[in-house]
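Incomplete set of chains, arranged as in the complex.
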Amino acid sequence: MRSPLHQNQLTLILGLFQAAFLVTFALFGSYAPSALPSNGKDVEEATRMTNLYPLFQDTHVMIFIGFGFLMTFLKRYGFSAVSINMLLAVFTIQWGIIVRGMASAPHGFKFTISLEQLLTADFAAAVILISMGAMLGKLSPTQYVIMAFFETPVALIVEHICVHNLQINDVGGSIIVHAFGAYFGLACAKGFGKKEQRGHQNEGSTYHTDIFAMIGAIFLWIYWPSFNAAVAATDDARQRAVANTFLSLCACTMTTFLVSQAVDKHKRFDMVHIANSTLAGGVAIGTTANVVLEPFHAMIVGVIAGAVSVIGYKYITPFLSEKLGIHDTCGVNNLHGMPGLIAGFASIAFLFIYDESQYPAQYDKIYPGMARSEDGKRMFDEKTQALNQLMAIGLVFLASSVSGYITGLLLKLKIWDQVRDEEYYADGDYFETPGDYDFTSRIVTSVQKIEVAEYNPLSQKEV
Amino acid sequence: MRSPLHQNQLTLILGLFQAAFLVTFALFGSYAPSALPSNGKDVEEATRMTNLYPLFQDTHVMIFIGFGFLMTFLKRYGFSAVSINMLLAVFTIQWGIIVRGMASAPHGFKFTISLEQLLTADFAAAVILISMGAMLGKLSPTQYVIMAFFETPVALIVEHICVHNLQINDVGGSIIVHAFGAYFGLACAKGFGKKEQRGHQNEGSTYHTDIFAMIGAIFLWIYWPSFNAAVAATDDARQRAVANTFLSLCACTMTTFLVSQAVDKHKRFDMVHIANSTLAGGVAIGTTANVVLEPFHAMIVGVIAGAVSVIGYKYITPFLSEKLGIHDTCGVNNLHGMPGLIAGFASIAFLFIYDESQYPAQYDKIYPGMARSEDGKRMFDEKTQALNQLMAIGLVFLASSVSGYITGLLLKLKIWDQVRDEEYYADGDYFETPGDYDFTSRIVTSVQKIEVAEYNPLSQKEV
């Protein structure tokens, strides 16, 4: 069905990229001292495997199991969801290490790798996998890889500006990871949009695929505290980030159940909300997980995020799709986009709610731009810092939208292998599928009982 | 179908509770010093994220993935199992932090939160989720929440008496968590029982839901050593708790396979035993995981627990249901109840099997009531301690049974939204379900092969 050029396109592209990655790592990459043999190491280095590795592994589960299984809810797209998630993640991890490494290289392009780089590479993968959620089912494997190729450097450069130039605090990456990924994905969906992508018969779940999705959802939920705490500077900040995220998620989950039922005509829960909106509290507290000092502040953030997210799924996603032509398959706007913005604005509010004196000997670790020099002066005051946080939100929104939209247009080009209209949200063209694929994913029934007692060859006529 | 009052009941209840939680946390809750910024911290505080957090996260997986997926075995109740598990957990975590915090507050009601409180909140959630197992499929979401509301304070006050007044050792919570949850659940099932709940056509599993349940079962199995070790006082006690639990689980699992096959007419394994009884060894060693000094003692406990649990599923659960009207959906008596009692009685036995001198400088950390003052005297001797362990078992059994039974009667009141008789063990009334819900969950077949070659609209007549 696909032309030979399109059929072999991915082989070529993956081959070229992997070769280029290898050469780049060979020429410019090396391990950091903490991962190399030495006889005298400082204590901090030595404890990295103890302090950081468990948090890294939790994040790793979120990327591969969490995102991967969360997207298996589509009835005919489970193979793609979990596999392409894996492919994009390993692509972005390598590409992200290169881009981030070279961008941060003190001189030249040499970059070093230690546990931190593996962790931040996982963060970079999260950006791309969030965008994948908006585009889920609409792209061929080639197009997904091309999307990741373009999105990664934009995301990392914007992150670099936010962290190094604007010196913002975004410990859980809600602005630079979640909001960026979401609005890139939405803009890409707009640029790439065709009416055949909307109201497609392959959209929707089956009973068991919704349960598969819950595997991803719950692992994301469980390990989100680790995601938000992993790069916090001090031990108490990490513990605070864990507790804030935990409490925000709890309050968010209660609210999700509440609102999910309240907005439904038949007062039934919607599994889309349970699997996604329960996580919004993790995003919304992400930017300030190391800042918030009062448990109930974290809970309020969670309540708001849960309510906004469910309302987003119920009203905003259909509106975006039908009125604005922005089809967001997984509703990433509701799980990552709006909660990411909430996180950003909360970071401004908390700058004024809390006060430097409440962070003895730590304020500058949270906000490096507000570090006091010996004479007590500092580069930024609270207002400047707040303005920077705001500018970061604006920059992320703008840069992700523009680059996402252009990427969407680019992916429309006929040079790329395109998914056939009838095969949106379906594995069949790209994966070998077992014999029950059609059956399992197309059943629509309301039966009391089916009982088939023995084998009878079913001729086509009789059926 | 449900009256508007009943339809909107959960919205109201969740809203009220979440608002009350927020206000209570705002007025009385704050973070503990270890989670707050400070410049001089003692070493123990600083290592909490390193020492405790991995064990906490393992426990967290058990609560949300473990309990949640273990209960997905019912063919038509997968959405509820995994979702209501999540709802009850986040409800109980917040409610439990409040109750436990206020009960332990040195003066007034102020309570503090750190990683320990998040961990013990997960333990409180376990109590309620075990009771949920006995009631699985019989309650509306509202009723589940009401059950958790009443059960949590009783469980935590009983725990407080056991730990602070009776000074018992129950490191893995087998008495105060597992036995309490199980017997509360059984008594609640008795109080709430109707004959329509027994022998219902919706009970039972499908091939794939049994596999979903194994996800929960195996994660519980894997992380049980962390559950039993998490609150042990010293590093060697934690390692011992891990090893004892690990060995008990291994011996228990071997025994489960053995007995499961032995008691079956056709000598086939029963997945209910594989998914549940294999875990009984974790419960049965829980109380004394930090006490047992000989590997084979832990293994003997595991062997006994596995055998008792399978025999419970095979003979005791049907007996309780048919003769005593106690319908125990998940068989929590066999996984948590009887193994919890075994753990309690084992704790008495091991008090006399081992001897103070075998625990140099540690006996008082395991049994604070037996701490020697400077003149060598101690509050309790072994016999008193044994009596206290016994009294704790009795108290837990009594308090859980009485409070559970009353809760069961209370849940029967028509003011609560009730599940319709034909919809016991089914998601349909409370969750939006995909088109294959009826089909997938009602197939009963014995076929050699089904082959449907192409689409033919099936008119009702022809079928």
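A and B are the chain letters, set down in written order, and residue numbers restart from 1 in every chain.
Throughout what follows, a residue touches a chain if its C-beta (ideal position, glycine included) is under 8 Å from a C-beta of that chain, and two chains touch if they have at least 3 such contacts.
These figures come from a predicted structure and were not determined experimentally.
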Where 2 copies are displayed, count of copies in the complete assembly: 3
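Following the convention adopted for this analysis, only the chains that are shown with their structure count from here on.
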Centroid distance [mean C-alpha coordinates] between subunit B and subunit A, Å: 32
Residue numbers on subunit B that touch subunit A, as the complex places them: 2, 7-8, 10-11, 14-15, 17-18, 21-22, 25-26, 29-31, 34-39, 41, 45-50, 53-54, 57, 60-61, 64-65, 68-69, 72, 78-79, 82-83, 86-87, 90-91, 93-94, 113-115, 118, 141, 208, 212, 215, 429-454, 456, 458
Residues of subunit A that touch subunit B when the two form their complex: 47, 50-51, 54-55, 58, 75, 204-211, 214-215, 218-219, 221-223, 226, 229, 234-240, 242-243, 246-247, 249-251, 253-255, 257-258, 261-262, 264, 266-271, 274, 278, 293-296, 299-300, 303, 358-363, 439-440, 443-455, 457-458, 460, 463
